[in-house]
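A single protein chain has been omitted; all remaining protein chains appear in their positions.
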């Protein structure tokens, strides 16, 4: 994989991974983010992934930071540097270190060093924490700053950049910044005096992060929604979706003060459960508000019945599914792309679904606003299928771009429109397909035109929203709705294609696997000489380009993070005539896929 | 279609359909069932279908009785005899009558007879009802008995058989039997004196119903479950599933008194909603009871989250889905096979589902008891996919057969078993695959062995039911569960194959479409000379025979009652290499498919 | 010519599709009173929005106010739909129709939580103590000991809708009886002016499945056992308060609502203070002991903030008419936001 060949000087520069093993609830997140951000500020491409347990305090947790000068930032399975702060896991942590790597460990941990192929650096964590003068209840927390300082010294993280990171984290508040900085500096000083560098891993400033930001996908989604003009949000807390709305709450005062009155233009309701959250959002969407909810697997299941209503009554609503390890309560703090087929076939009866698949935080922002345009244009639920990796980890991405299109409120008729229609002798019926695209016109509450009102229901209805049990009416309406999804195929974000000369097979993937795919493709090309074509899906139902791509390849590997190859199943149904070209490369173990696993799996299948 | 060619005497004997148009809530069901049963007792094959509105009283409702000497009993679209009792629908009812057919109508309905190609018989319904001496509040009801009498006279229904039908209906109670019989006889008398038979449709006794019973599928399912030893039922009322448990309640005192103590051996709880109903049933299944719930579409959606738990925690439970018109609240009083893909992909994450597809009331009985054997053997939810047509209509079927196999309680370990295992040095873990079939051994509450207890959860767990977030454990357990469903394929009811010499294509179908398929195949053969092979699915996941059948045919029509060809989708995923052989013949308009529609659709596709 | 109201509409402008409920169903008479109340209050039908769950009761909105928007949602989920929808235009009045099954069984959670949020809504539980639409199963409000044809005898203590509302700190709790149309109408008027969730538990007999004379949800029982807490009058404008002829000071209580309208309550048997929550609970307990159908305004708290009051929303234009310029942050904020990302 990533080569890590020492330079002439015997060092490995800007190309390694650091894993920190701590106990959760001890504030180690601040330390890890500080390291991450400082490296980013040094201009070195970097990404952090948090592998944490489903509890609040006291269990093992790991944070992995990948540093890669070439910008390959997917998860790796190799750990060049391991920092062991947790006695409960120190043994396995030590085993993780690659030969030639380094282990930093808190020196109060009794650790029989069983390996001679790595460098070990004990750190006097307790002593330094005590010396920091921090109050007793902050000791654990401060202890975690010790490893920041030691590491900084040993691999060369810029102290200025560390201060910048702390300054950002503490929003400029002097006292915590100074407290932390003091510990870090003391630790660095200690390391300088007491440790001798023996491992090869070092950092050198670069210029490769200019024009990038660091953001997590939930923040990006929240911001995207706010720029999308979201007006109504109903939610129920659930990992890993909670921070999406919580972050939104933080930004509302900054971003969503009405320029005219100075008042708020978003309503956020914490519902009593997911059924109510979806009901409120659908009510709001029906009433003409840009409405959304945000949840994860269990919530999607509970909302099923409501999604069927929104589908058949044709109510716009945006649903963020920040996917986590499933089935059932599963692995609440792990990532997966496991709800794809469920959403595709959600709710009783014949339904269709619109799904968007953001690649990372940047696309989460973009889909964050666009999703409302699709939902209102198509008068249908739009699911944005994010995942824990996108949602909760920090991604190095291009800055968010201001929406390049005005808000599309879809086909809404107000009083004057209805008058105009009347003048033109046009007949309005809530479910009439006037334009031949399957999308009817709608009115919303408050419209004072005496003919504006209609009665919405989930039971059989005709084009004028009247109750109907007529078999032909039923079939006609459902066929027309199907047409709407045909229209959707042409409106939704197109897949992104990357072709290479002479590719023997294609790869299809989507969402957070993107960096790993790109890296795998790079190695396939560089190490095995295999060029690959790559289609990154961004929406379902699929565009024609997807069919073309499949038609162009004898063999296509569909890479995804679940057990059953769910996206492959949807693709097989899309191209039954070429269903057997689609080969599943699927793993859903809760962790982001690595380039190595993708490459090896494909190579194995190629050999078969 | 069915030929109806008059005999030499100009009559059409035992081969026509009668449709009765009434107002619901007026007791016409009793009249219709009386007609149906009397004809059945005359030895003539007969079936009734109720097309009713989703309200309680005052709306149009139709009941169609098909009489066919050759035993073709699917729904037809032709109505030879129409009885019009409802002023609101009399015009359309008149239009329904086939040329040469007969219209009976209540003579207080002002009806300009616009057709001269049919015979019309006015009936003095009010007068006869008045003369019956029935109390005023029973007038509407009695009025409906008038048409029974008139019809009986005009087509020749045996009065003895009518009395037998009433006797059955009123459980031998003299006074209602006599009241009704009085009206019917008076009406027959009146008809004899005042009407002249001009249409050709008459009945003649046969001997073709001996060895058959008449039963609805919900009753059959209820009985099946009772013979299956069901112990715990939790439900929430919903059309068309309610009568399943309501009927069960009626039979419990008769069938489920403990032979030892004379006490009851079934608990039925009406829950506060479907979430609770599924939760209770899963709790009971977990505790070692034979547990079930019964619902329809909306309920399935609401139960989604719980099904995921039962899947992953491996809890046996039987779920009856009596499907109705969907999506959403849809057509609550119409039939459909619309929940197939939803159930196949139910709940968040990767899941699998077991579905059984009963053909009619008889198979509903059989699957009624077998479902528990599968659920307990496989430690998984088993869905029995019935529909409104099966569930609520009367089917002429072979008598129910006593279970030919003992109850299979699956792999349960009691105290002595655990002791034995210990002696043999075998290790028990709740989720250990000891036998290689993917099915672990379980213990249930009350087991007093100190090592019997385990902790069940929907979160990640290892083979010993211990909490785990380990990626490898997660993958291993989910793979093992998948294996269980591979085992299921070999255990579940095999598809039923009917082959014909020289068939140019195959037909695959399932459930209540069976009679229409058989009739369509008959016509294809008789009228078009096309022999067909037919595979009737009975279970999902599919058996190997399904693959073989598809492999044996270049072209297979998959016939089903929904919009999207849901079963075809599942089949396509089962045989991606032959996915394009499967052609969807699907309609979901709320009514049972007719043989004519199936045949014509296939013929049209053949021409294309 | 048909009588017109102050805004020039006739009662026909307030009608809906012909009812498909059973003849004599209590729900039909509630429908009539809603129609009359909105007509008499001179509200344009467009200013009302109808919501319901699933059930016979929940079908009712189809049969009234045909010129009002309506949403017949899912079983038990009316409150959430209404909550979201009414934010679309907070100047509108929401009327929610639900049943005892809809609100006390599957909908218990949403029923309790809309009350907790005090979302303005006229929340009617058309309470017949039975599941009508699914043909006569027990509901949570069925009498203990009630015998139904296919269901046997109900062994459970009934849910008391008003008690539940009070336990959840509802700001408007009333009980009435479909057989007492005048009171129903007055309560609906008052409820439409209440700023908060107004719970109306209206005993509404199901003539098809639960109208046996001994059932507390029957016409006969209601007629025989109704005891009113007070004589009620609703005055759209409190300043105009004109006591009915016979009323004497001291006999009358008056509650002023947030919009200046008022409810005037005339003493019948005893002085009853509808702003005393604990008294309301006691009254319910006593009614249960005495086996009477106690009707009237049990409790009102006119001043608790309603849900929309918790958001500082613009009021110059309905929320669903707010233009893009006021919803999308301006382009210059983008840079600031990106800077905030690190």
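A, B and C label the chains in the order they appear, each numbered from 1.
Criterion: a residue touches a chain if its C-beta (ideal position, glycine included) is under 8 Å from a C-beta of that chain, and two chains touch if they have at least 3 such contacts.
Predicted model only: the values in this text are computed from it and were never measured.
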For the chain not depicted, the shown chains it touches: A, B, C
Absent-chain contact - pick from B:106, B:248, B:276 or B:537: B:276
Candidate in contact with the missing chain, chosen from B:153, B:231, B:301 or B:532: B:231
Residue among A:121, A:236 or A:367 that touches the chain left out of view: A:236
Absent-chain contact - pick from A:77, A:185 or A:246: A:246
Positions on chain B where the hidden chain makes contact: 37, 40, 165, 168, 213-215, 219, 223, 226-229, 231-232, 234, 251, 254-256, 258-261, 263-265, 267, 269, 271-273, 275-291, 305-306, 309, 399-403, 406-407, 414, 443-450, 452-459, 466-467
In chain A, positions touching the absent partner: 25, 53-59, 236-239, 242, 246, 249-250, 270, 272-274, 298, 328-329
Interface residues of chain C (partner: the chain not displayed): 105-109, 112-113, 116-117, 140, 155-157, 159-160, 163-164, 166-169, 278, 281-282, 285, 305, 310
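FYI, only the chains that are shown with their structure count from here on.
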Multi-chain contact sites of chain A, meaning residues that touch two or more partners: 305, 309, 457-459
Overlap residues in chain C, where contacts from two or more other chains coincide: 74
